[in-house]
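All protein chains but one are shown at their positions in the complex.
Chain nomenclature is as follows: A and B, assigned in order of appearance, with residue numbering initiated at 1 for each chain independently.
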Amino acid sequence: MKRTLGVCYYPEHWPETQWAEDAARMAALGLTWVRIGEFAWSRMEPTPGTYDWAWLDRAIQTLGDHGLKVVLGTPTATPPRWMLDRHPDMLALDKDGKPRGFGSRRHYCFSHLGYRAECAKIVSAMAERYGKNPHVAAWQTDNEYACHATTLSYSNAAKSAFRNWLAQKYQSPDALNRAWGNVFWSMEYSDWSDIGLPNLTVTEPNPSHVMDFRRFASDEVVSFNRLQTDIIRKHSPAPIAHNYMGAVTEFDHFATGADLDIASWDSYPLGFLSDRIPAPADHKLRFVRQGDPDFQAFHHDLYRAVGRGRWWIMEQQPGPVNWAPYNPDPLPGMARLWAWEAFAHGAEAVCYFRWRQAPFAQEQMHAGLLRPDSAPAQAFGEAEQVARELAKMPDVGTAQAHVALIFDYASDWAWEIQPQGRSFSYFWLVFHIYKGLRRLGLNVDILPSDTADLSAYKLVLAPGLFTLSEPLKAALAAHQGTAILGPRTNSKTENFAIPVPLPPNLPGLDAKVIRVESLPPDVPVPLAEGGNLLHWREKLEATATVTEMAEDGWPALVSSGRLHYLAGWPDDQALTRILHRACAAEGVETDPLPEGLRRRDTATHRFLFNYNPVPAEWGGVAIPPAGVHWTEL
Amino acid sequence: MKRTLGVCYYPEHWPETQWAEDAARMAALGLTWVRIGEFAWSRMEPTPGTYDWAWLDRAIQTLGDHGLKVVLGTPTATPPRWMLDRHPDMLALDKDGKPRGFGSRRHYCFSHLGYRAECAKIVSAMAERYGKNPHVAAWQTDNEYACHATTLSYSNAAKSAFRNWLAQKYQSPDALNRAWGNVFWSMEYSDWSDIGLPNLTVTEPNPSHVMDFRRFASDEVVSFNRLQTDIIRKHSPAPIAHNYMGAVTEFDHFATGADLDIASWDSYPLGFLSDRIPAPADHKLRFVRQGDPDFQAFHHDLYRAVGRGRWWIMEQQPGPVNWAPYNPDPLPGMARLWAWEAFAHGAEAVCYFRWRQAPFAQEQMHAGLLRPDSAPAQAFGEAEQVARELAKMPDVGTAQAHVALIFDYASDWAWEIQPQGRSFSYFWLVFHIYKGLRRLGLNVDILPSDTADLSAYKLVLAPGLFTLSEPLKAALAAHQGTAILGPRTNSKTENFAIPVPLPPNLPGLDAKVIRVESLPPDVPVPLAEGGNLLHWREKLEATATVTEMAEDGWPALVSSGRLHYLAGWPDDQALTRILHRACAAEGVETDPLPEGLRRRDTATHRFLFNYNPVPAEWGGVAIPPAGVHWTEL
Partner (left out) sequence: MKRTLGVCYYPEHWPETQWAEDAARMAALGLTWVRIGEFAWSRMEPTPGTYDWAWLDRAIQTLGDHGLKVVLGTPTATPPRWMLDRHPDMLALDKDGKPRGFGSRRHYCFSHLGYRAECAKIVSAMAERYGKNPHVAAWQTDNEYACHATTLSYSNAAKSAFRNWLAQKYQSPDALNRAWGNVFWSMEYSDWSDIGLPNLTVTEPNPSHVMDFRRFASDEVVSFNRLQTDIIRKHSPAPIAHNYMGAVTEFDHFATGADLDIASWDSYPLGFLSDRIPAPADHKLRFVRQGDPDFQAFHHDLYRAVGRGRWWIMEQQPGPVNWAPYNPDPLPGMARLWAWEAFAHGAEAVCYFRWRQAPFAQEQMHAGLLRPDSAPAQAFGEAEQVARELAKMPDVGTAQAHVALIFDYASDWAWEIQPQGRSFSYFWLVFHIYKGLRRLGLNVDILPSDTADLSAYKLVLAPGLFTLSEPLKAALAAHQGTAILGPRTNSKTENFAIPVPLPPNLPGLDAKVIRVESLPPDVPVPLAEGGNLLHWREKLEATATVTEMAEDGWPALVSSGRLHYLAGWPDDQALTRILHRACAAEGVETDPLPEGLRRRDTATHRFLFNYNPVPAEWGGVAIPPAGVHWTEL
């Protein structure tokens, strides 16, 4: 499959007279895909039950006439104002019980059955009308599930659905009481209708209660999405995608991914560096106009797994955005670098967001490929360059990685519920390990936590996994290679209790976590060979070999053959040493890279990406700031 | 007109037996004015419809008997408890929908018609009774509109009034939808009753929606105030004032000012330095007992404009206050310095707040001219000194400034709604420019954004103006002098959209802002000649002359003749250079002042104010800490 480019477009924002010229310019630029429709419900169904498809018919036709393929989005992220008259209680409620109202987007509760029925209706109407349209070559469901923290709702609809979910799972309140340990503070329930949502409690609610609520909420996203995919598949052979976000873990993307053909994500490297990456100030400063050198790659690898190999960038930042705390202008070249990095990680398509900067409403300060006056913006020329370069490159092709890293959404919920120390985060722990691997120049595959076969990998890492699934346990047992587990791996039962025997309880590795401590960021635990544990450390009672020792005499890494357990959060120095040794032991070649330079091999090429604002040297090659370099393998 | 002193007094707080002695001491101190009445509703109308004027009659008589003139305040900032029984829904609601209840002050929604009727009744009763009273020489409406962030209300009364306001403005929902760009996220309305207030949305609401809500809310203050001035004018020839606050921009003070005769403000230099001025720690430390050296002057100049030349200090900080995060004791001399600075900027009167420190209720830790035990407090002697000094000085007289600075309330709303970067603030940008001018020793006139004649000024600055009004555009075109506009000037349409052609779209200056970036405070954009742009920078496509260049090659200041556009927020060094050159070009003499020393010329005198805690030298004169120095011109 050829690597392709695309763009997001909103015909309803522009006079129809402009459509043909826009389409012609898109085609001339070398774009293949145009995503449309995902916020246009008020134009598709201006009043309840009355559809207006004519404009959309013409828009699709115009794009198709210019050889463009349409990704058609369902508009369910933006129910029109009339929806509230029909379903006043469809709004999600926030943790404080306040409604999250009309006037922006994503103002719905996933559990509201009336709203689900409305979604089914509009999706059916779209799928029936466009399912066989030759220009509609892909679908997108809704838009950025969970964006603006919209997964969790404390509405009556959610409460009622949660009770049903619990009744299905536990069958009796007594079973639930036992599973959750509700005896603890007289929290026992005698009836399903006793059970509330875990908000507005005096102090923290039972973590088992919250964990089930998080699972339920994730399941609601999955079934909401499946409602749409089931309908679309009835009418259309085109593949279906959803556009995920960065560092969003509110629902299990692997579970929604199972119902989709393609995973896609919306990549805003500068916005994300500004608004969600917890990096030190000097790091944020150095990469302020380029983005974090690993954040994009991490999500490329994650969504490649979520899409079972098929993934896109559905929205690529083209210039300054409007929504982060600070919105700098990308260094010239970054809009090209980001696209090439995605392709190097196996993307089938990269779509820039958006075609023309909209001069009105919420995102008027969000750059596009065109300026509001239709002149080309900075990214236009960079996209053009990518299009030219793509023409000479081979098809999509991903190299087999030797290293696997397990990522598990439920574990992020678990440690968000019970961090035990303010600076512990599952997501950022996994990302920290990923960064350590990337600094060594390694290709990494990210795998879900129910992976049943690890035979392709020489090195497997599974930090912070709440519970080891049965398939993964078996795969680890059968694995011929090095595995590094911990910290916190397998430290809870499915019901969110501490298992006895004590964790990690790994077959073949005699070690017990007898005590943990969470630490302020300025309290390191020094290791005998240099570096430290930070944020988190565990005290182990173990007969396994002590491979790394803390200066205070407690084990930091214990090993039994090729199975290792890491008793804390290693800093960069300690992490690099541990990973280096593991790679050496398995014969995995490493290539320590200078700051801000990153490497990725495809099946045919080796790519280098310079995220620095200054030139970088590597293997005798000088790579300019924001530069991309590739050589055939 | 003679410069005068006054004081705020609450006869209802003290035994009637004390009034005569108080009045005698006020007169002996040299005071002219006594403001009374503004919180006494529960004593004027103890039960609904039953008035008790006897005590107020006697209080006014007692003061008048001692030769004092009364400023009589309407008590509408403090509706009594019984008001809530009559109008339970008169409370404003905060952004979260919570009522802002009884128990302090300003607990009303400006849009509540029932409350407006009650205000009309009490004001009518007062105006009828005291309109011709020979001792009532001025009026004050309400007290500190907007104080405690009370302009915006999310009540039903406000919602209903907002819908009417929108219907008047747009005439049809379709016109509103087009003006706001509501197609963007399916936010289109089909009926006025669809439209809500822009709170409690999932993510940010449409900025056009918020902008109209802010305009509406400001208009509500204006009409609430006009309701009172219309009534008072029917019965009284005395001038009417309102007492504004510092750094409060929630409503358009020029618009309320148009219905008033005098602008006055409540000047709390130490409170404001502590609670609202975003200065670095070393600045706050140096001026902790003196206040920011420019904050008072800025407001003097602003309110002189709001009052069309006539302005007062209605409340002058006399000692420590009670309401700021920290409440230090002013350096001895500051209560005199602040008064003299006000007079140098053209104040007609300076009234200290308050006569005697009240030992009870919310402000018991707020100093007065007297201590709670009636002994003179620190400021008493300083006021006495000012009174003696005033006797020998000429009448109120303001020198014509050569420099004008435009200030626009709506622009502050606009950039609060859409800062685009966390550290961008219109108010503090304008204040930053003002400080730059003051450091050069310049007199500055502040002008509203609809100014139609700039012919008196050699140098005009208009930073950050959301939209250039037609009168100002014409005035700038006709202006024979230097004008420096930008950053962000004229970058939005009235409807809060990006205009095409792109901004600043200034006749005679070919320059387009093609991209902007907001920057964290630690990311400067260095300029070729030294100094930096901070917080904000714009990238220009321009054929105009590049007068200042960033080190990265983008223009920082472009010029066409005497019209300049500034493409960012200059730091002190860059700002001083730019202003210095502009003054030199226009033959405006500058006098760079040492830190904390400030100068102001009146029609007849040159004043110097030493805000430092240490002596300052200037032109061979040594000025002590908190010292005031004047020479005849």
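Basically, a contact is a pair of C-beta atoms (placed from the backbone, for glycine too) under 8 Å apart; a residue touches a chain by one contact, two chains touch by 3 or more.
All figures in this text were calculated on a predicted structure; none of them were measured in a lab.
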Problem set entry | Of B:30, B:99, B:239 or B:526, the residue in touch with the unshown chain | B:99
Problem set entry | Options A:120, A:187, A:258 or A:393, residue touching the unrepresented chain | A:187
Exercise. Given the contact definition stated above, which residue among B:57, B:128, B:329 or B:522 touches the chain not shown here?
Worked result: B:329
Problem set entry | Touching the absent chain when the full complex is considered, from B:1, B:54 or B:361 | B:361
Exercise. Among A:517, A:572 or A:586, which one is in touch with the chain left out?
Worked result: A:517
Problem set entry | subunit B, residues in touch with the chain not shown (by the definition above) | 12-13, 39-43, 46-47, 75, 78-82, 92, 96, 98-107, 147-148, 150, 274, 281, 284-285, 288, 319-320, 322-323, 325-329, 357-365, 367, 371-373, 375, 377-378
For this session: Kindly note down the residues of subunit A that lie in touch with the hidden chain.
Result: 96-97, 180-190, 194, 196, 198-209, 418, 420-423, 495-502, 512, 514-520, 522-523, 539
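Note that in this section only the chains that are shown with their structure count from here on.
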Seminar exercise, completed: In whole angstrom, the CA-centroid distance of subunit A from subunit B equals 47
